[in-house]
Structures are given as C-alpha cells and as structure tokens.
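Heads up, this is only part of the complex; the chains shown haven't been moved.
When the chains are written out, they are named A and B in that same order, and each has its own residue count from 1.
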Amino acid sequence: MKYERGLMAGRFQPFHNGHLALAKQALAECKELVIVVGSAQFNFIEKDPFTAGERVAMIHAALREASCDLTKCFIIPVPNDENNARWLAGLRSQAPAFDAIYSGNEFVEYLVREQDPSLAVRKPKFVSRQECNGSNIRALIASGRQWKHLVPPAVAGVLEEIDGAKRIKMLAGADAAPHRW
Amino acid sequence: MKYERGLMAGRFQPFHNGHLALAKQALAECKELVIVVGSAQFNFIEKDPFTAGERVAMIHAALREASCDLTKCFIIPVPNDENNARWLAGLRSQAPAFDAIYSGNEFVEYLVREQDPSLAVRKPKFVSRQECNGSNIRALIASGRQWKHLVPPAVAGVLEEIDGAKRIKMLAGADAAPHRW
C-alpha cells in the first residue's frame, strides 16, 4: 500500500459512479479511506437536496454493494467554513489523520499545495465529469430524464426510499426555500 | 374554531394585501395567530430592505387598521437557519405552540409533511401571487410605478415615515452592500 489513509471530499448530491470509482481507486492504494461529506449543514435546497445523514446512508450502501471493505472506511460529515485558508486544518480536526488527498479538482490541489505541500494529491483515473457530476444528475432527475445509469444501484435505491426525485423537483421550483417566501 | 393557534411565516418585505388576507383567514379559523417574521437578521439589502423591527411595526399597524383582534396575535421575528431539516423544530422553539400552518407554498407543505405529518397545513383562499408578492412590489417601488394599492394603507404609512421608497431605490443599485465595496 502506498498510503496509510487517503481522503476524498465532496458534497455527494448524490453519490455517483465517478465518486465510487475514486473510492475504489483510493482503497486500492491506501490502507484506509476517509470520505468527507461536505456542506453537511445544508439540505432541502436546490444545490443540496439531501441531508448529511442521507448522504452518509447512500455512500455506505454504495460501498457495501460494491464489496468495498467497509471496515477500512470512514464517512464523515463536515460543515462548511467560510475561511478557505484554514480549510485543511479544519478538515484535519474532523477526520482521522490522512496522508493523501484524492481529487480531480485543480483548485483542491492548489489549496493543498498552499496549506501543506507535504501532503500527497492523487488524481482520479476514471473521469467522466461531463455526465457524472451532481448538478447534471440533479438536472436530469428534475426534468424526468434517465439518470439511474450514472449512480450505483444502491444510491438509486436510497433515493427511491426517501422519494428523492420528488424532493429534487420541488426544490428546482422558484420559491422552494424558507428565505424566499 | 377549528384550531387553537395558527402560524403563518414570511419575510414581509413588505407586508402586503395577500399577507393580510391570509391573516384574516387564519383569524377566522383559529383562536390565535402567530405571524413569524423570517430572515430577521437581514436588513438594508436589496431582497430584505426592512429590519425585523420595521416589519413587526408594519404588520401590527396593518392588523390594527383592519380591525383584527390584536390580543389574539403574536408577531415573532426569527432568524434564518441554514439547516432546513430542523426548520420546524427551530420554529417551534421561538413561537408559542401552534396546530396549523397557513401557507400557499408547496414547498412549505412538503417540509411540514416531512417534519410533522400531524400538523395541519391550510392554504390561502385569496390568491393573487402575480401582483401581490414582495419582489414585485419592491420592483414597482424601485422603478417609481404604482404600488400602494397592493399593500394595506397602514403599511404605506410606515414606509412613508421611514422613507422606504428611498431605501429600496438605493438598495437596487449595484454597490449597495458593505460586502460589495
């Protein structure tokens, strides 16, 4: 194993095939993996329809279904902090120690370089960002088009249980937020 | 009376005829009424020009003018919470107990169903959302068009006292917020 513990972070609205591919890659290279569920305090808004708890449930179910070794995985909700300059320090206070960050995002790599150049940044091998990204998937759901091929079956299952499609459609509407009434 | 205490929530920027009609309907169906002034921490921004205190004053004046029984009314400012999943619980901590929510907003109904299915949701009888909504009224004021027919005379009176039209016009401008300087 190359690393003791890798970390990947995202909002996972919802957790999709790209996320799962990255988790598998990290589990192949690291003894353990931390998955940080960001924006944990947000939910029931257009950009963040699902609660942190629902997202944890999705990820757990998807990893189990994919036969990932759950005993090596940590799924950790973390609320946002306005102050990006202390992003890595805040992350470190909420997650078990990690020595690699998995991200295909150029800005994440930049932040890591600025805040701790000694930390490894690993890029995703599987990339299909065009299709496999949360905002595209939410748009597909909102407009009633095909989307289930983009997420692990277990995630589609969780969404069905909580009637996630209904929620996403409602939140796409103009007045769907207490502060807009 | 159908209900012990109804609750209606809004930002009331400003309190308009649609709001007043809903308050009257609630007072006809409930022994008492709570009016929650949302986004209470915001003011002097384009979307939220008036302070919570000014909005409380508008509502009080409008209810009095309309001969509503003020001894049965509670007007309660409540700051926003980012976490919508605890919206109803937060509301309950700030307002006297209520057994019905008055709202024409589909999303509010959805949130109530998710967070407490036993709570009644009552829809407004009077609906003229096209004209009677805060953002339209602020736009009319900002552009110097007719708007007074859309609000109770007492609200127009409060706006005149605090020169609300001037404030709305200023806030419509591009640099009108400390964080934009």
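Operating definition for what follows: a contact is a pair of C-beta atoms (placed from the backbone, for glycine too) under 8 Å apart; a residue touches a chain by one contact, two chains touch by 3 or more.
Note that the structure is predicted; figures quoted are calculated from it, not measured.
Novice: Hey, this file places 2 copies; any idea how many the whole complex holds?
Specialist: 6
The definition used in the following text is that only the chains that are shown with their structure count from here on.
Novice: Averaged over CA atoms, how far is the centre of subunit A from the centre of subunit B? Could you give it in whole Å?
Specialist: Distance between chain centres, rounded to whole Å: 36 Å.
Novice: Could you pull out which subunit B residues touch subunit A in their complex?
Specialist: Per the stated touch rule, the residues are 9-11, 38-39, 80, 82-85, 87, 103, 105-108, 110-111.
Novice: Could you pull out which subunit A residues touch subunit B in their complex?
Specialist: Where subunit A meets subunit B, its residues are 41-45, 51, 167, 170-171, 173, 175-181.
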